[in-house]
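With one protein chain removed, the remaining protein chains of the complex are shown where they sit.
Our next item is chain A:
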Amino acid sequence: MKKDEVPQDKSNLESANFKELCYAVDENGEYTTVNSSGWDPKTIALNKAIEEIKLRVEDAKQRVLNHQTSPIEYYMEYHKMDLPILASYVGMWKWRVKRHFKPQVFQKLSDKTLQKYADVFEISIQQLKNIQLHEN
């Protein structure tokens, strides 16, 4: 990549007001570094990934409202987590967390267990029990 070919596309970096560093070749064939504000191919990839997460959150939300899953799954998706990550944060086995996705099981969880989840998601137990209280 030549120095003047380093892409300066609009990207999500703009919001944080920073530019990333790229390596490129100058007129004399010497390597140098150039700041880049972003590049469309990866901005699109990132935006698609974020869209994907939003869909997952929305889907989880609907299933919570239909009593098909517990709010834990909704908050897990909201925090871009998957089962292994959430299990690791609450310090429980994966199968146990997965079991807590069942609405009947979730209803019977002790406050102590609920608190563990609430702490990880940085919300109150009330919010954990009722996703309508969660500000998006």
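By definition in this document, a residue touches a chain if its C-beta (ideal position, glycine included) is under 8 Å from a C-beta of that chain, and two chains touch if they have at least 3 such contacts; residues count from 1.
Basically, contacts and distances are computed from a predicted model.
Engineer: Could you tell me which of "Peptidase", "Mycofactocin system protein MftB", "Peptide ABC transporter substrate-binding protein" or "SulP family sulfate permease" is the UniProt name of the chain missing from the displayed complex?
Structural biologist: Its record in UniProt gives the absent chain the protein name "Peptidase".
Engineer: Can you tell me which of A:Ala45, A:Leu65 or A:Leu133 touches the chain that was removed from the display?
Structural biologist: The missing chain is touched by A:Ala45.
Engineer: Of A:Cys22, A:Val105 or A:Ile125, which residue touches the hidden chain?
Structural biologist: A:Cys22
Engineer: List the residues of chain A that touch the chain left out of this view.
Structural biologist: Within chain A, the residues touching the omitted chain are 1, 6, 12-13, 15-16, 18-25, 29-31, 33, 35-36, 39-42, 44-50, 52, 56, 79-82, 84-85, 88-89.
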